[in-house]
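Got a structure for you, questions after.
Note that one protein chain of the assembly has been removed; the remaining protein chains are unaltered in position.
Should a chain be cited, it is by its letter among A, B, C, D, E, F and G, assigned in written order, with residues numbered from 1 in that chain.
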Amino acid sequence: MTLIVNGERREIAAVNLAEALRALDYGDAIVATALNGDFVPARKREATSIQPGDRIEIVSPRQGG
Amino acid sequence: MTLIVNGERREIAAVNLAEALRALDYGDAIVATALNGDFVPARKREATSIQPGDRIEIVSPRQGG
Amino acid sequence: MTLIVNGERREIAAVNLAEALRALDYGDAIVATALNGDFVPARKREATSIQPGDRIEIVSPRQGG
Amino acid sequence: MTLIVNGERREIAAVNLAEALRALDYGDAIVATALNGDFVPARKREATSIQPGDRIEIVSPRQGG
Amino acid sequence: MDFYGFSPRSRLLLGTSQYPSPAVLASAVRASDCEIVTVSLRREAARLREGQDFWRLIRELGVRVLPNTAGCHSVKEAVTTAEMAREIFATPWIKLEVIGEADTLQPDVFGLVEAARILSADGFEVFPYTTEDLVVAERLLEAGCKVLMPWGAPIGSGKGLNNLFGLRAMRAHFPEVPLIVDAGIGLPSHAAAAMELGYDAVLLNTAVAKAGDPAAMARAMRQGVEAGRAAFLAGPMPARDMAAPSTPVLGKAHLS
Amino acid sequence: MDFYGFSPRSRLLLGTSQYPSPAVLASAVRASDCEIVTVSLRREAARLREGQDFWRLIRELGVRVLPNTAGCHSVKEAVTTAEMAREIFATPWIKLEVIGEADTLQPDVFGLVEAARILSADGFEVFPYTTEDLVVAERLLEAGCKVLMPWGAPIGSGKGLNNLFGLRAMRAHFPEVPLIVDAGIGLPSHAAAAMELGYDAVLLNTAVAKAGDPAAMARAMRQGVEAGRAAFLAGPMPARDMAAPSTPVLGKAHLS
Amino acid sequence: MDFYGFSPRSRLLLGTSQYPSPAVLASAVRASDCEIVTVSLRREAARLREGQDFWRLIRELGVRVLPNTAGCHSVKEAVTTAEMAREIFATPWIKLEVIGEADTLQPDVFGLVEAARILSADGFEVFPYTTEDLVVAERLLEAGCKVLMPWGAPIGSGKGLNNLFGLRAMRAHFPEVPLIVDAGIGLPSHAAAAMELGYDAVLLNTAVAKAGDPAAMARAMRQGVEAGRAAFLAGPMPARDMAAPSTPVLGKAHLS
Partner (left out) sequence: MDFYGFSPRSRLLLGTSQYPSPAVLASAVRASDCEIVTVSLRREAARLREGQDFWRLIRELGVRVLPNTAGCHSVKEAVTTAEMAREIFATPWIKLEVIGEADTLQPDVFGLVEAARILSADGFEVFPYTTEDLVVAERLLEAGCKVLMPWGAPIGSGKGLNNLFGLRAMRAHFPEVPLIVDAGIGLPSHAAAAMELGYDAVLLNTAVAKAGDPAAMARAMRQGVEAGRAAFLAGPMPARDMAAPSTPVLGKAHLS
């Protein structure tokens, strides 16, 4: 189905957020996730089902002031 | 009855705010009034009944910065 | 003879500063004069003889801060 | 004879500056000297004769900013 | 410059407090040539009737009054005071002060915005005494304010413009909003500096009232405000670090 | 205020250089209401006779002239220039500039004192362009100067008062000597600040001549000078760190 | 100094952004001797995995991280960002930025207080990036903040302390609260001045990252912070207007 991942349209076969991350090939990368603007903790990704059109944000540590 | 007028305890015989002002001898002085912290317009003073212990504030123009 | 007038080489026939000013066509212009760096008052121009190579400065009022 | 030593009147028997310093009991103290406002190097103290009323300044190291 | 439909000629607003006498106050107001003075409400004693005399004096001066809510620390107090002021002074104008801190008398920006919203909705024309905070300013405009009055320095301090950068940024950010520097002005050079920044007007009180000669200081402040405004409009030269000869170098005589 | 026997009404002195046109110069001088303008001497070409027209213009303005020795870097140059100026302008007054450094156009205080001594001895009435150095000032007074003109900032910089401390100390040190801040003024608030320090007058040029509207800026400077002087005389309040309520606290209604 | 139970030895906090390279960042952090660095969260691309390398670098430096919510303009954004940061960085600390205006990057004090309340209630330890507004500061403390970070000047401006008066008042008003000057520091003298006011620490980034030699500037900032703190504790002399001889006058030889 079609998801918006970090602002880009992607075609992914997945029923929950954890699968989506695997499908997107993030493997064991240290990332945090938000679904449609709400934070989804790592431990809840399996239990968090996703729908076509969902907006997923996947972030990681970066420089900051 | 006993009222708190501008912070001072006063004994006054009056059933409404207008009477109270007269009893307090304000006559035609230009003042604005508040009853228990709420503004009471001049035109509503007759209709505003007062109870023992009511707090009445009577103010007039003064210097300001 | 050759004089340096306001920084420019000029050929003038004159024996004193007053003649030089006339020869230079200053007529009745309001000017002050210096000869070789020294002030020469108007009243002394006739009496101030000049030599070839003399430096004459002729100035007039101008904007100033 | 009478000398002005560091601003104070003193009675001293001495013919030169070196003797005066000894008479004043400066012994081997590290000091510099001036006679009547002029510097007198240590090596010239013996050769510097003094007169009644001479002003002698005797200074030493001190705190400074 | 438009204060809720009124366009004063004078860009100086004057407070009426702390003068040695009513006569001195009157002379200072006249000397300032101001058209707007700030006033307040205080408790009236039936026998004394101080307020009646003061009010007569002000009316005789023929100036507009801008009533304040000085000393109010809560939204409720400020709103009730504003309502009483509107009735007595018969004007929708209110200089809204919601004081948040006793030492600096700085505004409580939270209470200020809330009170401004309530009063604007009720038909008041609010002149909020605020800080140079741009976000607070935005909120005040959203609340319905059409004039802003950032402080120059704490009330009565006479320190001038404590945060020149902040005031400059505020002017740049709100080119169209009437901005009045309120409080902190101690000298005409402070008032002129505020106007040179492009501010529309200056409101002050203590510097005039507490001067040795209030009327003379009022006149001086008036001139400072006019000077600063005129300079702003005249297009000042840009400042530069190095010198530039004012007298022409060209044509200088060689006299050595 | 006494400048060698002349006591002007106006405390602003204006330079005549760098204006877009003679007409603008004239309008600025009139708008400034000044009574003293600075002028200089430059080489005159027989054909052009620029100087003649300029001089006519100045005379028509009915102001006193204070000729300067701008651009002179040596005592000799300055003295000769002064002598020529005295003849042409028929005045003993001379604004004595002995420039010591090109980037800041600061005075050469050594040449300045020497030239001041020579000129004073010769009957000139010297207005020395100097720094805020108190010892130099003492020497200038010893040399015969009865007026001192410390700089505010480099000529033409428009930076205002670079050394407020030094200028304040100078005023305190010479309470009786007429002191004029000369050079560096860029805005009316600068001029007002100089007068608030107790200076007797301000001399400026570039800030007016280079303004978008010179006449308007001249008027603004005049007001700034008047405002600062009036404030100085009116006895300003002392500045304080903390706030002090302007509106009386006593009698405030309790509305909570 | 106690930041939610952690008492760092170093009073300098350093940002990790804008360095020419990771190696330069590392050398600057080491040179600064700081124990706390700020970091952020940004989108991670599966292939690039930039974040993984950056995070490894930071962990190797052995410093605590203070994640920020930089760039968030709404409470919701800031809160969600904080939640993601807490999971990734495994710390309850959050430098809370709710930006209210683009030109100055000043805080939105309304959103800031609201977000601080939500996050504090949720167990976060909030370091709010705020202004010198005392009332906002009170609200932040009520919201649960135990540290405050007022700005010195706009982020990245390097202007130093724009409102010295406001910062001094804030320190006086909150003698017990850990106060960190965050943003605007451009030079060690700025950092020292902040500490001399009695501030507990300084947080900066651009001045180091954009210096010609970031590591050297980091060391300089560290020294500036230490110098200012030491001076504050040492009890500085009071400044005075007039001079006072340092060398004793007594006992001076008379040599004239």
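Simple rule for what comes next: a contact is a pair of C-beta atoms (placed from the backbone, for glycine too) under 8 Å apart; a residue touches a chain by one contact, two chains touch by 3 or more.
Small disclaimer: the values here were computed from a predicted structure and weren't measured.
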Practice problem: For the chain that's not shown, point to the residue among F:Met1, F:Leu57, F:Leu141 or F:Ala169 touching it. | Solution: F:Ala169
Quiz item: Per the definition of touch given earlier, which of G:Arg9, G:Arg47 or G:Arg240 contacts the omitted chain?
Solution: G:Arg240
Practice problem: Would you indicate which residue among G:Gly111, G:Pro128, G:Gly158 or G:Pro178 is in contact with the undisplayed chain? | Solution: G:Gly158
Quiz item: In the complete assembly, which of F:Arg11, F:Lys95, F:Lys159 or F:His190 touches the absent chain?
Solution: F:Lys159
Quiz item: In terms of residues, what is the contact footprint of the unshown chain on chain A?
Solution: 6-7, 34, 37, 55, 57, 59, 62-65
Quiz item: What is the set of chain G residues that contact the non-displayed chain in the whole complex?
Solution: 15, 17-18, 40-43, 68, 70-72, 74, 76-77, 80-81, 84, 103-106, 154-160, 186-193, 196, 205-207, 209-214, 216-217, 219-224, 226-228, 230-231, 233-253, 255-256
Exercise. Extract the touching residues of chain F with respect to the undisplayed chain.
Key: 100-101, 103-104, 106-110, 113, 131, 133-136, 138-139, 153, 159, 162-163, 165-166, 169, 172-173
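We adopt the following convention: only the chains that are shown with their structure count from here on.
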Quiz prompt | Chain located farthest away, centre of chain E as origin (C-alpha) | solution = D
Practice problem: Sharing over half of the contact pairs with A-G by residue number is what counts; pick that pair out of C-F, C-E or D-G. | Solution: C-F
Exercise. Taking all protein C-alpha atoms shown, work out their mean, then name the chain whose own C-alpha mean is nearest to it.
Key: E
Quiz item: Whole-Å distance, chain B centre to chain F centre, using C-alpha means?
Solution: 63
Quiz item: Per the centroid of Cα atoms for each chain, what is the distance between chain C and chain G, given in Å?
Solution: 72
Practice problem: Scan chain B for residues touching two or more other chains and write them down. | Solution: 6-7, 34, 37, 57, 59, 62-65
Practice problem: Scan chain E for residues touching two or more other chains and write them down. | Solution: 15, 17-18, 40-43, 68, 70, 76, 80, 84, 103-104, 106, 155-156, 159, 205-206, 245-248, 251, 253, 255-256
